[in-house]
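A single structure is presented below for examination.
Our next item is chain A:
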Amino acid sequence: MPLATKILWSIVGVFGALAYGLAIGGVIRKVMARIQGRIGPPVWQPYIDLGKNLSLRTATHHGVMSFIAPIFRAAGGIGVFLLVPVVIGVPALENFSFSGDLLMVMYFIFFGSLGMALGAAEAGHPHSPIGISRGLAQMSSYELPFALAVVALAAQAGSFSIREIILAQQGGWLHWNLFANPLAAAAAFLAFLGMNMYAPFNIVGAPQEIPVGPPTEFNSQFLSLLMVGRATFAVAKIVLYMDLFLGGAHSLPEALVKTFLIYFWSIFVGAVFPRFRTEQSIRFFLGWPTLAGIAGVLLVIFSH
Partner candidate 1 sequence: MESKKLPVLPVSAPPEGSVPHAPLGEGCFLGETQRPKAPKLREALATIKNWFRANSLWVMAYGTGCGSIELRPLTTARFDMERFGLAMRPTPRQSNVLIISGYLAVKSLKRVIRAYEQMPSPKWVVGLGSCTINGGMYWDSYNTINQLDLYLPVDTYIAGCMPRPEALLAGFGYLMEKIKKGEANGWHHYLENLDWYKENQKKVITAWDLPDYNW
Partner candidate 2 sequence: MKTIVDDIRTRFIVEWEHQQREDLRQIGVRPGTVVPLLGWLKLHSPFVQLTHMSAVDWIEEGELQLTYLLTDPVGMRSLMVCTRIDREEATMESVHALWPQAVTYEQEINEMFGICFPGSPRQGVPFILEGWDDMPPMRRDFDTVEHVHAHHPSRPGREHTDPRAYIGRVFGERGFLHDDD
């Protein structure tokens, strides 16, 4: 495929991911509302919110870094998405997958939050640094089980390429890493709860506590850029998990179903749990998920 076509398809893919991420956000709000016995907003409400934020005018100036922070955030989300193959076998939807892309993806997952940390601190509201420091602490702790799971999968497939890992899982659903290495899968899916930051791990936004956390001072277009980053990042994460544990996807509908199920794992957990405190959250990730991750690595070492 020529490079120009590739770039064009990537742009289409990013916008598709954005649309899908926003739609998932709408479905989540609807599900939460139904659980609470409410009617809830329409499913397309996030699109309206995005359009609304785009048609507001900002009047604030906190400094250059706080202007760049939402761009970092969005770049983190889009960057992760562009490295992860969505549908295997369709060159247009395989994005910029290359050998060793898994390491790059793990770096990019951190990227947005680090940029956000710099910007939110400059905005000056005390809730922003509190939220950021909580977020980075939690991120460092869930990174450990996630990294162990990734190491286990890489050792199992003998490659750090996401494409190779997908291809190693072909030939029936029992070959999926979810069943081939259940310990690594458990570690990674528990880390996923922290990654998505729904309850009980919503200590960054923490409603009623540090009301919205990092984006307290961000408004209008900045906020819409943060929404874009959040939506694409969510899609990138679930696509990555689908590739690593559910054997990737051979068609777009298959990808939609699988990613939707992965995402709602964290929603259904989040709907029934109250919030952890920061130290409880960190202690949780360094406990059973990390042990499961280590066991997953050992399983690979001793069975191969």
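Just so we're on the same page, a contact is a pair of C-beta atoms (placed from the backbone, for glycine too) under 8 Å apart; a residue touches a chain by one contact, two chains touch by 3 or more; residues count from 1.
Selection rule: all candidates are chains of the complex that A comes from, given by their letters.
Quantities reported herein were computed from a predicted structural model and do not represent experimental measurements.
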| item | value |
| --- | --- |
| Given options 1 or 2, the chain of this complex that touches chain A | 1 |
| Chain A residues within the candidate 1 interface of the complex | 29, 33, 36-42, 45, 48-49, 51-52, 54-61, 125, 207, 211-212, 215-220, 223 |
